[in-house]
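Chains shown are a subset, placed as in the full complex.
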Amino acid sequence: GEVATPAAGHHRVAVVLSVGGLGDRSFNDMAHAGLMDAQREFGVVVAYGEPAAMSEDERYLDFYAEQGFDLVFAVGFFMASSLERVAARHPDTRFAIIDAVVDAPNVASLVFREHEGSYLVGALAARKSKSGIVGIVKGLDVPLLMRFEHGYRQGFDAERAHLGLPPGTVLSMVAGSFADPVRGKELTRVLTQQGVDVVFQAAGQTGNGVIAGAKEAGIFAIGVDANQNHERPGTVLTSMVKRVDVALREACRALVEGRFEPGVHAFGVADGGVGWALDEYNRPLVSAADEARLREIERRIASGALKVEALPAGDAE
Amino acid sequence: MSAPLDLVDATLREATPLLLATLGGVLSERSGVINLGLESYLLAGAFGAAAGTLFTGSLVLGAAIGLAAALVVALLHALVCTRTRADHVVAGVALNLLIDAATIAALVSIYHTKGASPPLGDALMERLAAAKILGHAPITWLALGAVPLVAWTLARTKPGLRLRAVGENPACAESLGVSAVRVRVLAVLAAGLLTGLGGVYLALDVGSFSKHMAGGRGYLALACVVIGKWRPWTAAGAALGFALLTALANQLQVVTHVPDEIPRMLPYVVTLVVLSGIVGRARPPAALGEPLGG
Amino acid sequence: MSGLEVRGVTKTFGQTHALEDVSFRVARGEIVGLIGENGAGKTTLLRIVSGFLRPDAGDVLVDGSAVRLRGPRDAASVGVGMVHQHFLLIPELTVAENVVLGREPGRGALFDRGAAAREVRACAARFGLDVDPTARVGDLGVAAQQRVELLKVLVRGARYLLLDEPTGLLPPMAVRDLFALVRRLASEGCGVVLVTHRLREVFAVCGRATVLRRGRVSGERDVAASDEAGLAHLMIGDDLASPPATGRGGPCGAPLLRVASLTVAGRGGRAAVDAASLTVHAGEIVGLAGVAGSGQRELLEALSGVRSAVAGTVALCGVSLLPMDVAARRAAGIAYVPEDRLHDGLVSALTVSENLVLGAAPDRGFASRGWLVRERVHREGEQAVAAHDVRPADADAPCASLSGGNQQKVLLARELRSRPKVLLAAEPARGLDLLATAAVHARLRDLADAGGGVLFAGTDLPELLDVCDRVLVMFAGGIAGEVRPGRDAEERIGLLMTGGGPRP
């Protein structure tokens, strides 16, 4: 990537994107957007790099640390092991990692409380489902994605109870791949046959197929990570967004304001790090009552009045 | 809603791209060209169909562009495998990796995104839904119809006889005035057409192109060719068998809770076991993989 | 003027002058023998005339006008057809499909299988050839496959038929049938060229003989006015006045190899070798005759250990061989020259030296602790090349670059250099010219004279009777009888081969 010339008095921030680089309409693009926000709002000097292979991650991190950047971001879970070593080699540089936890004195770990966002979309699913049966399609059967499912279930169950409806059903499917939309669509068909009328996807590109399948069956889909509302207006009910840009921008703000702290920072509903997306694309699907109710739940989560469990009791990550 | 009928429908949908690629593989391999490139034809067909439909706004034109893209890739493959002495195995693998990267590069340059093309509009999706025949896409019926067609072409037509002859002994065919290069190029182009149609199905089924979309179906198709002993009917049977397996695994997931690694690994375990069990008369075409003109 | 003629044809391969200024003709209705040593250029000449090769210089004329042959198809269109020494057939296809390929009957793209079968059946009937158009070629025997090759040429209306060593693989009856066909074709106005290493075949069917020697025509003779010695002289020149005599051995010694009731499984549940018993004594060359497919190949393979036996006993000097694997049998003194030298005998991509030491027992001294001692391997190669007159005399040349005859010499050298007690040899002189054949026969006799035994399987009866002390005849997997050289020996063998005569 581009190396900025240092300007006196300005903080210098670098971002090492995860493999794949810009253009993924997801983590990398959001990280880039957050960096641009920080440049605009706080005047930080920025640089970013796109490693061609995972084996290059470490060299990119080292490179920016050696160039004297004040804060170096590692975007994505996969860089945890590289960052662990780089952080040890450059104790005077501050680092931050998105979506993973690295336990080091100079690293801030920026993670998301996906279960909170999933709770919100689960509640909306309960309000929109006529059959009382909703589904979720996951890319892989892993604990990380369990948080999505568990939050979704809690929101769904609680909202049905709130509406005075009998308990409903949440069906869960696993695609086994994040890159097989054809399979995603097929699994959605299977769910539809079971009477599912709202399906939440946490499955990357496989999710494109979930949305397509929902469209075909005339049911609702819920997007994930980035705002996918525009993908199929009328079908995508909402998206459970993980605001990587917010996390990155807020870390930059802390740096500029001199209150950057290492350790784990979990972004949730309270700070806008996760949430549900409402825009012109899904506005027709969400009634004023729905919106009001979700805003209320948001407030209760943000205030701590409502606690959302990350994992079912007994499951550890 | 009857479960067995659901299973049949799901199997047919799973089978469509696999069946087409398998038949393409049969034609290509019977002519003597080891076809590891099927995955790239699927990808090219899918990308071409998505981009073509988005660009022209017409499903027919989009499908045609998908087929054309697959044919271009197949032509490149055919030329490398027939006009040069290149190793078919490595050529096929290199082609797959190349086209995989190329479709991503094209996504970036056209749509400025790395994951998936924009989805087809609602009007197009409705037209697709309206085009269904007995609940299935026309391509599914084409795929089923292609099985007897390919079998009959191989057994009962002059091009079919020549194709088999070239796959067994190109020197002999040449000595009787049959151009082995021409026959193989045409066979690979036919594979490109069939498999490309499978790719078109993938893209239109989902309503967009996304990277790595073929998901190993080209490789699985080659396994079907070999498990089916290079014969159209039996290879198609293998493809339907794998499709049924996948459909079953999908349906079972809702009911019980099978860990998803098992169904994912299943086709390959089945492939290895079945391959190992094939004995006796399972003989590949004698000149399979043999370069021409040495 | 009607006839097929080549004028001043020259062809070189790299350094090799295969043909130099060769002129040759065959008239319609004539049968011409084309003879010469290995590598003389016979095959090359036929391949040029049939369009498989293009000459560097010279012309091919058909019925008086020069033709340009860009491929076998052009040759076929002017009526020239060739039957190759190694058949150019597709085993997976049927007889009819093989025959009509390239000119299939049927409307448009349709292939009319019925019409193809009818066409082939009609042509076969016209020439008295016995074939089933619907049979798979791979299931046919050698003689039937040759009939398919002939049909390919005849269906295309050939007026000139080129046959490259057509008798090399055939049993005697099939040779007789072939010659009857050739005579009939000639009487119908077809010109035939016959390449062979067997002079008596030239005398049997040819009117004229053209002799090639090192790429040049060394003479042309009216067969009626010549004798074998004269033709042999034209082929070999003054290199050797007379081939070395292969004298019959003295009285034979103790039994070396005893085979009792040996049974080997064959295809389709039948026994390929059916309770065969035989003995080979020290100092003896025992012939093994039989129609191809009577079990000779399987018998030798079972003795060498390549194939396993179902029942019976095999003992070498009293030690049972059946429990041993190939390596152990070789160590015990069995050597084996397989029938198909290219497929089973040699690794053509390896050098002469490497082939010589391949599989050699470790005590032979090429290897210490598994590392090959290069100098010793090389020296071994040099010695063998010199001792067996392998040409070119290059121990480091890959075997693929040797002519068939020279490959056979390397194979024989490898099998003899371990000084075996018993040599199992299938067609050890197939495709070899006069001199090389005589040399091979002499080697077998040397081995016998040194106290070894030889089991010599072959289809050329005169050769067997000439070399062997006695000939066992196989029929349908069993030993049908034994014949010693003498009057009527050939007839008696012929009878036993076809299932006639009393079983012993």
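As written, the chain order gives the labels A, B and C, with residue 1 at the start of each chain.
Everything below uses one rule, namely that a contact is a pair of C-beta atoms (placed from the backbone, for glycine too) under 8 Å apart; a residue touches a chain by one contact, two chains touch by 3 or more.
Given the structure is predicted, the values throughout are model-derived calculations rather than measurements.
Summed over the whole structure, each shown chain label occurs as follows: A x1, B x2, C x1.
The rule is simple: only the chains that are shown with their structure count from here on.
Taken pairwise by the contact criterion, the protein chains link up end to end in a single open path, with no chain closing the loop. A simple rule picks the central chain: find each chain's mean C-alpha point, then take the one closest to the mean of all protein C-alpha atoms, which gives B.
The greatest centre-to-centre gap from subunit A, using C-alpha centroids, is found for C.
With centres set at the average Cα position, the gap from subunit B to subunit C is 46 Å. Work out the mean CA point of subunit A and of subunit C, and you get 77 Å between them. Note: centroid distance subunit A to subunit B, computed from Cα atoms, is 36 Å.
Among all residues of subunit C, none touch two or more other chains.
Per the touch definition, subunit B reaches subunit A in the complex via residues 1, 6, 10, 13-14, 17, 107-108, 112-116, 118-119, 122, 125, 129, 202, 205-208, 210-213, 215, 247, 250-251, 253-254, 259-261, 263-264. Those residues of subunit A that touch subunit B in the complex are listed here as 20-26, 140-141, 171, 173-177, 179-187, 189-191, 193-194, 204-205, 208-209, 211-212, 215-216, 231-232, 234.
Here subunit B touches subunit C in the complex through residues 156-162, 164-165, 168-169, 171-178, 285-286, going by the rule given at the top.
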